[in-house]
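What you see is part of a larger complex, with each chain still in position.
We just call them A, B, C and D in the order they show up, numbering each chain from 1.
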Amino acid sequence: MIIDAHGHVTAPDSLYVWKSGLLSHRGSHGVRPPSVSDDQLREAWHAPNPSFGHVSHMDHLDEAGIDIQLISPRPYQMMHSEQPARIVTAFTEAVNDVIHQSVQLFPDRLRGIAGLPQTPDTDVAAWTKELRRTVTELGFVGALLNPDPYEGTRTPPALGDRYWYPLYEALCELDVPAVIHSAGCKPPTREPYSLHFIQEETVAVWSLLSSSVLTDFPDLKIVVSHGGGAIPYQVGRFQPDVVRSGGVPYIDRLRRLWFDTCLYTQDAIELLIRTVGVDRCLFGTEKPGTGSQINPATGGWFDDIHTLVDGIEWLSDGDRQALYEKNAVSLFRI
Amino acid sequence: MIIDAHGHVTAPDSLYVWKSGLLSHRGSHGVRPPSVSDDQLREAWHAPNPSFGHVSHMDHLDEAGIDIQLISPRPYQMMHSEQPARIVTAFTEAVNDVIHQSVQLFPDRLRGIAGLPQTPDTDVAAWTKELRRTVTELGFVGALLNPDPYEGTRTPPALGDRYWYPLYEALCELDVPAVIHSAGCKPPTREPYSLHFIQEETVAVWSLLSSSVLTDFPDLKIVVSHGGGAIPYQVGRFQPDVVRSGGVPYIDRLRRLWFDTCLYTQDAIELLIRTVGVDRCLFGTEKPGTGSQINPATGGWFDDIHTLVDGIEWLSDGDRQALYEKNAVSLFRI
Amino acid sequence: MIIDAHGHVTAPDSLYVWKSGLLSHRGSHGVRPPSVSDDQLREAWHAPNPSFGHVSHMDHLDEAGIDIQLISPRPYQMMHSEQPARIVTAFTEAVNDVIHQSVQLFPDRLRGIAGLPQTPDTDVAAWTKELRRTVTELGFVGALLNPDPYEGTRTPPALGDRYWYPLYEALCELDVPAVIHSAGCKPPTREPYSLHFIQEETVAVWSLLSSSVLTDFPDLKIVVSHGGGAIPYQVGRFQPDVVRSGGVPYIDRLRRLWFDTCLYTQDAIELLIRTVGVDRCLFGTEKPGTGSQINPATGGWFDDIHTLVDGIEWLSDGDRQALYEKNAVSLFRI
Amino acid sequence: MIIDAHGHVTAPDSLYVWKSGLLSHRGSHGVRPPSVSDDQLREAWHAPNPSFGHVSHMDHLDEAGIDIQLISPRPYQMMHSEQPARIVTAFTEAVNDVIHQSVQLFPDRLRGIAGLPQTPDTDVAAWTKELRRTVTELGFVGALLNPDPYEGTRTPPALGDRYWYPLYEALCELDVPAVIHSAGCKPPTREPYSLHFIQEETVAVWSLLSSSVLTDFPDLKIVVSHGGGAIPYQVGRFQPDVVRSGGVPYIDRLRRLWFDTCLYTQDAIELLIRTVGVDRCLFGTEKPGTGSQINPATGGWFDDIHTLVDGIEWLSDGDRQALYEKNAVSLFRI
């Protein structure tokens, strides 16, 4: 069985028409989301989509042999930094509801990962309310954690800061993982959102491993998207300092986290697995998404991550089973 | 014949899905708009729409006996203050193109009023390029002028300031009116966009009449939406100062502008006409829009402005013809 | 009997010389106000004043047949946004004392409306101290409420915000009305103070009627100056939304407030009375003030509001009595 | 003959009532100053004034034996930092006109020193227009120079900066001295205006002597008020650095400037004269002003600077004549 730990929801146009309205009327038309019928939603999952390379989400999963996908909100659409906070909260809840409705429609294929209403104008404790609702009432198996609710417009507290502790406490109490994944990225930063993902993941890992978070929360489970940003590639850079100052070796710290394989080149995936160990890796594709484009060099999709994994000769059968299924089953208690 | 000088475009969902994306990827997916087929667009104009009271745009026009409507972008969706500027410019051009395509589809029913890419990060002269394109190439008969491109987040230069002169020059050169109409309104202001319209119109009229704009540009044609904000009601307040300082009486200054009847109560429309004269008034409904809700007291639509106008007993036939048709024909050279 | 609900204090020059000094030394010469003798004050009320059209305040009242005028501080002089707070507080108290002294001098002609030391650097609860002093110790019958203590330099919390609740609580406890009236207006706004009055009244009414203030404080009495800004003229605009969202019809909400007739044109006063009902209107002139200029068209004063009211043919005798006297007597418990 | 180089204008109340209004209406009532009749002005100069210790300005001069006083605007009233700029400019011009009118009234007793409209929103070159008017048309003999037009709210460019060069050029061209004297001082600074004078003079002298201004403008004549702030007392502190870096000794640099004796203790005046030399000192009293209070220890006025000077035993007759008369005659070309 193949479990894809990194997928984002597909929704009918009405969700985004509503979002466009929220950003225009700023809540003065109310914040009630459009109702989405099961038929509309099923249609959305089965309809060929130009931005998915003219293939439907479900066909992508089928083609790639993905049995179960963990689906979360499309991060770049989450608009965490917008004002007033209530439009962000309403949109987040609506997206989580669409995720839940999707999981109900395709109970064998999908599991839910929640978005959190991480608006800078509300406090961290307030965000945990939606975490509790999605996990307790809707059966979600994890939640996205955006290290930058300001979306590039200010510097947020680092993940090692006590600012984030109410969220860590709730995650531990509910025993679900957080998946590090930033959202949008607005001017004046120099990075498009897609690069911001990478930069934020790099900072997030660095900050967590340099702080006492993982000691203070020994049961906290953190997954880092996109293979951990720059860290596995640059890991050698951070080892000497840790030797100088004493304490747990850097590579052992790194192995307290999990990483998905959303990397698009075999060399990168190999480096990831060699660096953090197969037991800390989760198969993840972000499919359909950024990589849903035919690679002219291969004729396949750029995001056919499974073909890259399959191409790694030195993985044992047990390694592959861990990567494709067992690690995710265990971590997300699927 | 009834000409409605105040209408806003109806467009397929794809336009707003695209807008939602622009605000999320900030241009990193490119800024090419979705193509809209004539069939999709015709369908949009004929489809019952929940936010229009479950009636189509065209049915609204037919019901109200409106022969020709001047259509401009939906102002609250224009997102002038967003960054980077190129997403605003692209969206504005796309909306103008949908207006043009609509006019082509319904040449007997519609005329175009352009939106301008009034982003605070570009200069006023740059906005006139789109004005020229829409008037010269697309045959538009006027353009919206937003006095607050910051959408409530900063104080813009007042309309009496020389900052705006490049736009006034282009309007005079092309001999088309500008229609004062603000766009969105974002926190921290205390006003929803709909009230911001009124406030901005009030400031706009005050500023124009207190400055030398109308002297410097004797041929400039300005229409103020929604009956001129607060000014006709409060006009007595501004008369004594003008007597003190000398110069053209306030009421004569006011009559240098045009006003539409988008006011929703007969008392208000009567006050407007009495105050500025029937020759400075244009029939306008903003239909379908804010007022497209059944009035429980009458069983008709709140925005059935024609029933309000028809209820004014003291208007002569000539007055009605001027109001419904001749003033607009003359001003917009329809 | 004619009661004028909207008058502002007349004071000797020494008050303003002292104010000019406060703004120059910022309190370093102390904040003790000049003493004003009864003779000086009586002289001020009886002296012809160039800014009043070369007529004295008392002569204006006599000419217009005003028996009793409610007098408050001249709002545009109140300098709420200045620093340090103690010069604002001292000036406010001094002006209230001059009002009190005037009422003592002319007990049959005047009643006091307090100014509040609404400096942004002190909290709302602190302002109620002066409210209590003026009502309890000096016998004042109401107080001005400035919705914008920043005087145009920042966006204040809207009147629907809980920020203002300590003031509402004190008003209810003392059972006196608040009169909405902003103060000065400083750059960078685009509005002179006189237009700022109108804009702030518009926002104030909108905010109060869109919030739960009038439900949370069922006994709160609010008077809106200058005929309610733009709202009675634009009221049709706000009705459909309320129908959509349910709840008390907009016009019924509006009738929870009171409005004065300080409008200067008969058309506007008629619209006001038709819209909110004669029982919610108070005769008010702002005399002597902005309108104390001879109208070349009539030969009378622009602010001869009584001639405008007298010109409304459809008012009954009972209506006139309510408007001129009974509403004010009842509301202010005169 | 005694020439007092440091006096400030006395004006009728109407000037300050007008100023209070300008700060309230911000120019929306126009910026025309009140006309002051010769009688009113003569009365102001002869009337006992509580803030002058209940003695008139002219009586103060007579009592102290001052034959001629150089009068400039009262600096703390000049409101340079206020907005919009046109109220500052209008007030400055009006004060200069009152100074001129005073000099016309008392041609044997007074000479004019101009205020400049040093608003931060206008450029330095614009200020020179009023300098030219007052010197060329009104016969003024110098001008105040405020090193801090922001009045404590921001850091201005130091006097050594090229920012100030257009003013230095005009001063040289007209061949009149500038008198360093700051104006008001607003929060958040920690200094009342009176201490701000001292601090600004200290910075001004330091900046001028550390820059190339006095080399670039060999004919520039600068008078520093209040005995030069802290510099003559602290002068030893600045000498070693100049020795280290080479160049003109500090004391020689200091002697390129002039200083007035407005110091109120004999010890301080002695230190000043010893430090800079009697040829660089001008008799100045700031009378009536801060020091116009009876000293309980002596029974005389604190600002009887002449008694302090007279008490210095080691001054020769020539020294006294230079100090009291000749230096001023020569510098100001009286």
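Simple rule for what comes next: a residue touches a chain if its C-beta (ideal position, glycine included) is under 8 Å from a C-beta of that chain, and two chains touch if they have at least 3 such contacts.
Computed from a predicted model, the values in this text were never measured in an experiment.
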Per this structure file, total copies of the shared sequence (4 shown): 6
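As a working rule, only the chains that are shown with their structure count from here on.
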Distance-maximising chain from chain D - centres being C-alpha averages: A
C-alpha-based rotation, chain A on chain C, 0 to 180 degrees, nearest 5: 120
Interchain centroid distance [CA atoms averaged], chain A/chain D, Å: 68
Separation of mean Cα positions, chain C and chain B [Å, integer]: 34
Whole-Å separation of chain centres (CA-atom averages), chain A against chain B: 43
Shared-contact residues (touching 2 or more other chains) in chain A: none
Residues on chain A engaged by chain B in the complex (per definition of touch): 13-14, 16-17, 19-21, 23-26, 28, 76-77, 79, 83-84, 184-188, 192-194
Sites on chain C touched by chain B in the complex: 155-158, 188-191, 194-195, 198-199, 202-203, 206-207, 226-227, 229-230, 232-241, 243-244, 263-265, 267-268, 270-271, 274-275, 290-296, 302-303
